[in-house]
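Here the complex is missing one protein chain, while the rest keep their positions.
Chain lettering (A, B, C, D and E) follows the sequence in which the chains are written, and residue indices restart at 1 in each chain.
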Amino acid sequence: MSLVARLDAGETLFTAWSGVPDALTVEIVANQGFHAITLDMQHGGHHEDSVLRGIVPILKAGKHPLVRIPVGRFDMASRALDFGAEAVIAPMVNSVEDARRFAAAMKYPPLGERSWGPTYAFPRHGKGTQSDWLKESNQRTLAFAMIETRAALDALDGILETPGIDGIFLGPSDFSIAWTDGETVDSTLESMMETIESIAGRARKAGKHAAIYVMEPAIAGRVVSMGYQLLAMGSEHKLISLGAENLLKSVRESIAS
Amino acid sequence: MSLVARLDAGETLFTAWSGVPDALTVEIVANQGFHAITLDMQHGGHHEDSVLRGIVPILKAGKHPLVRIPVGRFDMASRALDFGAEAVIAPMVNSVEDARRFAAAMKYPPLGERSWGPTYAFPRHGKGTQSDWLKESNQRTLAFAMIETRAALDALDGILETPGIDGIFLGPSDFSIAWTDGETVDSTLESMMETIESIAGRARKAGKHAAIYVMEPAIAGRVVSMGYQLLAMGSEHKLISLGAENLLKSVRESIAS
Amino acid sequence: MSLVARLDAGETLFTAWSGVPDALTVEIVANQGFHAITLDMQHGGHHEDSVLRGIVPILKAGKHPLVRIPVGRFDMASRALDFGAEAVIAPMVNSVEDARRFAAAMKYPPLGERSWGPTYAFPRHGKGTQSDWLKESNQRTLAFAMIETRAALDALDGILETPGIDGIFLGPSDFSIAWTDGETVDSTLESMMETIESIAGRARKAGKHAAIYVMEPAIAGRVVSMGYQLLAMGSEHKLISLGAENLLKSVRESIAS
Amino acid sequence: MSLVARLDAGETLFTAWSGVPDALTVEIVANQGFHAITLDMQHGGHHEDSVLRGIVPILKAGKHPLVRIPVGRFDMASRALDFGAEAVIAPMVNSVEDARRFAAAMKYPPLGERSWGPTYAFPRHGKGTQSDWLKESNQRTLAFAMIETRAALDALDGILETPGIDGIFLGPSDFSIAWTDGETVDSTLESMMETIESIAGRARKAGKHAAIYVMEPAIAGRVVSMGYQLLAMGSEHKLISLGAENLLKSVRESIAS
Amino acid sequence: MSLVARLDAGETLFTAWSGVPDALTVEIVANQGFHAITLDMQHGGHHEDSVLRGIVPILKAGKHPLVRIPVGRFDMASRALDFGAEAVIAPMVNSVEDARRFAAAMKYPPLGERSWGPTYAFPRHGKGTQSDWLKESNQRTLAFAMIETRAALDALDGILETPGIDGIFLGPSDFSIAWTDGETVDSTLESMMETIESIAGRARKAGKHAAIYVMEPAIAGRVVSMGYQLLAMGSEHKLISLGAENLLKSVRESIAS
Partner (left out) sequence: MSLVARLDAGETLFTAWSGVPDALTVEIVANQGFHAITLDMQHGGHHEDSVLRGIVPILKAGKHPLVRIPVGRFDMASRALDFGAEAVIAPMVNSVEDARRFAAAMKYPPLGERSWGPTYAFPRHGKGTQSDWLKESNQRTLAFAMIETRAALDALDGILETPGIDGIFLGPSDFSIAWTDGETVDSTLESMMETIESIAGRARKAGKHAAIYVMEPAIAGRVVSMGYQLLAMGSEHKLISLGAENLLKSVRESIAS
């Protein structure tokens, strides 16, 4: 079942977050209990080559591949789809114009301006003819616009109305910096929570999906109840750190006892 | 003889199309009977590193290296030349402004705004002094603007008149999507052929080169007669697929007989 | 179904032969109509890293991954299995001692001396417990000893009787060099065909599998009738060369007509 | 001591210039007597992956990592900082708008619009809490705008006044092309020296740092006396060429004598 | 302080176990709370290139780099030292002859036969002159022979007496397979524990170090009390798996509550 079908069916989905541009590391993450893996090209180390190669182990593991592009790199949004991503997350979509450019790169005409050439995506996913593929592509791949500044909040209605934008993705760390005018970074800042809830609500009302990064596991239940359906978490840095702490604690306790 | 010299001399040239970002694979393609190899960074998997490394086996094989950049990545047009490409193909040049920005990245002042730094290109190609190299570079490298939308067609005269644009490159798959408003993708769509012919004619009349992607070999004669002089074809996906079908057919026939 | 199960069931299987140490190129080959892909570390360019990475797209495509190791590199036989290969082909097994060392690396005790550590193979293939995996591994992975010299021919009975050797693999090019004392290389040399047939017969009689490299497709039927059941063919050099010849011929004919 | 602290303390610093996108080569350069290493993504071969990996040996050697981005790739300015660069050099900053966009990518709000996510930089450099890191980041990383055209010269005051721009970097080769309207490339062109001196002076007066590329060692003293404090020099092409000439000369003299 | 100095001082040390041949992944592991990182070339995916590159982030993090070589690959023992490893672990040292060959590769004459050429190790570690480095190298790098078969157990005294062998490393999984004649794999098999304890005792009595792989944290205290001083644990597969289970459990609990 595709990512879009599962979201449409109302599933709550977890995506791991990969920042190590290495297909073997991605393979290990893809074998864990997440539903999807997001290859991060903005703050993570992923790049064109690692995305192209990293999607294969994700698909082999039966998981959904997503890609976050760098700020404004809409050329890469198209490429991520050409490589077989099911969704692309664009950071810092702060205006309707940003949303429009992002959608243009994500959707084939007449909806957008995406160029044809699924050299890798078609053999990785496709069945049927290339014409079938053309017809269904705009529906089966998802464009998530990140909402993480006051400007984005101000432009939210227009962003949600932009044809080709399939959902929003809340970036709580940047949002907290914006919310406090650079005073702090705190992904669970209480004072912004009501607004974060309203964003999900407005997205859902507009018929769009709502996703969010979950830095602190304890916030998960709350954001799900707000309407966020796709939860991102767990870069390799985080997973290895958690695993090492856990393992070393057990070993040290065994030795101390 | 340089690519530009051969095109000026009226040769019909074939360029293979490489989408595998690996210098050894490029080397094998470069050893086949094509005149040139285009490293594709838009729909293919090539990236900065693979272009930098892939040009070497192409030059060793005595072939011409070309690079297609991603949409709007004019920074990469300059870099492709810095790495030793003889021509750059820019997709989705849909306006005179697009053409102007592309030309600016491709040509040294006063024609354009390309920055100096042929660290790799000069030792790969160069003879004489760096000042000689500066003087001849604008002539010996080619800027091909892709014409593949209705907007590009509307702006064609202006694109052809843009100083620094050396030729056009027709993308028939995208053009067919545009031509049918997203209804189909068909690189040999009969209804667009007259227009495709006129584009070559207008380019030639403006003193510019005309290139095209040939998805179906049977169309080759027709596009050559239209005035297209540089024919692109044959990604690794295509070549390996053709080779495997051919080989397996022979093996199966031998076993069946 | 595993490779061993299909061979036991009497299927004639085709394996492509990959010499390009790049997972994307392997992926393309794996998407063609072969049943298996052999990653060649002897004359091909594969190495530890490319084998580890190249097995993933083969498994994703539902094909069987095989590895040919360099001469005498039995450490790599174990590693290929640890990485997820279903069979290993060892070149130049010229004596019973060679066969014994190869088998030792391929099989867990008490049959052999393989060391435990399926870090990659188990998550790539495994179901059930690691103890189950230990118990079934010796059966589900195959050791093919290459027979390609006069010494190997002389030692054939002993090689076939060596516990842990699951089959032989005939290398016809080297065999022709040996057969003619270095006078020529000819994979279909008529004078050696009777011997090649007898080798398959002796292998089958000993309950072992017989495999062979097919340089010329026309020989396929003949070797199958001799009892060779796994046929190797088609490196990327070969496939790309066949594909390019085919494509350029069609293009040139279109232009000439 | 950080790069900014050393520049503020008035030290004259030398940065090597790396164009080979390979961490082992960078490691060798980092072990020489330079204070810093600049990884060049404009004319050099560095890319996302090589910058991410190349910063580690620079830090291990106790040197300062700098990155030059391609023209207009401000997404990469943020990424270079996320990967641990202490300074970013942006080429072709030809207008106040260019400077503003560069600064926006380099500085966290409210000064700029940089997005939060120091996944690599924090463990590579950081001490204390992430909130401390947020507070000090805008001060401890430096934005150098390259001045290398007449347009940049005309806009210099505005560029220097742009909040978040920490210094200018003079590109003498491009400046000479601009100065002569494309007639020549000459990094020590006498006729532009007075202007080059005035640029340093204006930068210093505005409280900004002044850096320059030194193609000819003999010019070093002069530019230092002009006020340039960070001197770039010595790509691997240059260093290896100097080393080889020196070595071969000694060997040839020994043989001839 | 060097690894050998810390072991001589009686510290109990933990080494992580890296099987992902990627320097960025190694960097993350090196930033956790282990004292050392072992790059595994036997069952892990490490190879010449990844060892050469992976040692840098380990040294930057102030940790000790160790390498486990493939079975019988004593050429690689020397190379690991040339690349900067502080210790090498050789698997399947089953005889005095194996031990002698391993020691020969690890030690410079007259103790062994190691060839001179610390191109990478010297700048990575070295101070003083190359002659100093030659003199101290045999002492400052450690050769660990793996004891993991009945043959090794039988030969233990001879192995321990072999000049140049600095310690033993117990492989409990393989030892359990040997102990049960292939019946099971169980790193904490009770019936072999007395023997495992005696091995540490004999090693310590011979003045050699004792190391062991700890698959189950709960065994740590017991093996330390037996005299094992260097404890290996935690491949990336293990660490990521532990981290993901931990994280997903917290997230699921938050949602369920």
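Keep this in mind: a residue touches a chain if its C-beta (ideal position, glycine included) is under 8 Å from a C-beta of that chain, and two chains touch if they have at least 3 such contacts.
This structure is a prediction, so every number in the text was calculated from the model and none was measured.
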Among C:60, C:73 or C:107, which residue is in touch with the absent chain?
-> C:73
Residues on subunit C facing the left-out chain by the touch rule are 19, 21, 41-45, 47-50, 70-73, 91-92, 148-149, 171, 173-174, 177-178, 181-182, 184-186, 235, 237
Where subunit E meets the chain that is not shown, the residues are 47-49, 52, 74-76, 78-79, 82-83, 105, 108-111, 113, 115-120, 123, 130-131, 134
Where does subunit D touch the missing chain, residue by residue?
-> 12, 14, 16, 20-22, 24-25, 28-29, 32-34, 45, 214, 217-222, 224, 231, 233-234, 236-248, 250-257
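The criterion applied here is as follows: only the chains that are shown with their structure count from here on.
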Round to the nearest whole Å and give the separation of the Cα centres of subunit D and subunit E.
-> 41
Taking each chain's centre as its mean C-alpha position, how far apart are subunit A and subunit D in Å?
-> 33
Residues of subunit A whose C-beta touches two or more other chains | 21, 24, 28, 45, 47-49, 52, 123, 237
